[in-house]
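Heads up: the structure comes next, in structure tokens.
Up next is chain A:
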Amino acid sequence: QTAKPVPVEKAEIIHWWTSNSESAAAKLIADAYRKAGGIWVDSAVAGADQARAVAINRIVGSNPPTAAQFNTTKQFLDLVEQGMLNNVDDVAKSEGWEKILPEPVLNVIRIKGHYYAVPVNIHMQTWFWYSKAAFKKAGIAKEPATVDDMFAALDKLKAAGIIPLAHGGQAWQETIVFQAMLANVGGKELYLSVIRDRDQKAINSEAFKKVLTAFKRMQAYTDPGSPGRNWNDATALLISGKAGMQIMGDWVKGEFAAAKQVAGKDYGCIAGLTPNSPYLIQGDAFVFPRTTNPSTVNAQKLLAKVVLTPSTQLEFNKLKGSIPIRSDVDTSTMDICAQAGMAIMKDKSRQVGISEIFLTPDQNGALQDILTAFWNTRMPVEKAQKSIASALKD
Partner candidate 1 sequence: MQIKALRHKTKSLTPFAALLPMALVTLVAYLGATLWSIKVSFSSSRTMPTDTFVGLAQYTKLFENERWLLSIENIAIYTVLFILVSMVLGFLLAVFIDQKVTAEGVLRTVFLYPYAMSFVATGLIWQWMLTPGIGIEYAVRQMGFPDFVFDWIIDQDKVIYTILIATVWQTAGLVMALLLAALRGIDEEIWKAARLDGIPVWRVYVSIVIPMLAPAIATVFLLLSTTAIKLFDSVVAMTQGGPGTASEVPAKFIMDHLFGRANIALASAGAVMLLVPVIAILAPYAYARSRKARNIAHISEKHK
Partner candidate 2 sequence: MANVRLQNLGITLGGNQIISDLNLSVEAGEFLVLLGPSGCGKSTLLHAIAGLIDVSAGSVEIAGQDMTWADPSERQIGMVFQSYALYPTMTVEKNMSFGLRINGTPKAEIARRIEKVAEMLHLTPLLQRKPAALSGGQRQRVAIGRALVREAEVFLFDEPLSNLDAKLRSTLRRELKLLHQQLQSTMIYVTHDQVEAMTLATRIVVMQAGKIQQIGTPECVYERPVNLFVAGFLGAPAMNFIRGELDAQARFISNTLSMDLSTYAFATSWSTPAEVILGVRPEQIQIREDGQFVGAVMLVEPMGNHQVVWLQAGAQTISSIVNDQRPFEIGQTVLYSIDTCKISLFNPQSEQRL
């Protein structure tokens, strides 16, 4: 029964793209792969954790898939260290990944000089979305361009009887809000010293405290029904004009599209509140479980190549809502939010990874636990600060 590699380059790919929009995107890659001569065998598993767990267990059970989706984060670092992944150095070299891929992503997929994953896309998590209708109703004329603007806008929305911040009260969504605050209120330097360097001094600094305060302040703009809410239900509030703003990743566009709303007309998107707010990169990638079977290795390499071809990149990301990983794609056919994102990406100094790129899953989780507790309880800022400090200590 075990799917032993056969001479034909049959490639079983585990991924978690299961919703309608994601499926369409996945299908695009599959089609491209097939066109390139591969045989795509689809193993979709809903839920990122779940899908990764399956992949890992299949590797352990000596029945690995040809490729498995991971995030472009430290998630697969352990696998690499255990020698469980094949590298795709050949492809990376021949395709010149070093040149076309953004730095934060390269830092993750390149481990000790070897390339262990092929990135697929860039999601930006900390977009500020707003309902034009709601803004109009609240009398907000212009898109907030500073943090203070934003708070002012939120206050106005509140005054107009509109839910200022459409928020899904789940820990990961709170982390997104936090990252948005850290990036926009704290700025890139603070962001990196806290998240990347885990610098105790920075964490205990007054500036970081301000970030936390701002983060907590956001909570006051949510409605009582927010805890536990799914992000799409929050987006629905935006769509219906019941709420004014949401901080969420670019996948939100799928919901707007489903409700036949158009970017720039019905809703607006703000990537950052300052001209140099970091663009927090997150994305998906495929890793290649270790195998010595040459045809499987070929299949893996083929996938690595296909995924990064510009046309695939463009079409895939259009469907997925993200932006292409390579900077050399013509994005004129994409929506204005994506285009804005691509524009920002051109500025290398604004490319910064999300926390998962820098933190181990474990540290990241601990951070998330503290943030959500802080968000939802009356935890004093100092305590949150202290807890974060100790969670990010080694």
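Per the selection procedure, all candidates are chains of the complex that A comes from, given by their letters.
Here, a contact is a pair of C-beta atoms (placed from the backbone, for glycine too) under 8 Å apart; a residue touches a chain by one contact, two chains touch by 3 or more; residues count from 1.
Values in this document were obtained by computation on a predicted structure and should not be read as measured data.
*Asks:* Once the contact definition is applied, which of 1 or 2 turns out to touch chain A in the complex?
*Replies:* Here chain A touches candidate 1.
*Asks:* Under the stated contact criterion, what part of chain A meets candidate 1 in this complex?
*Replies:* 48-50, 52-53, 56, 60, 75, 78-79, 82, 84, 169-171, 223-229, 360-362, 364-366, 369, 372-377, 387
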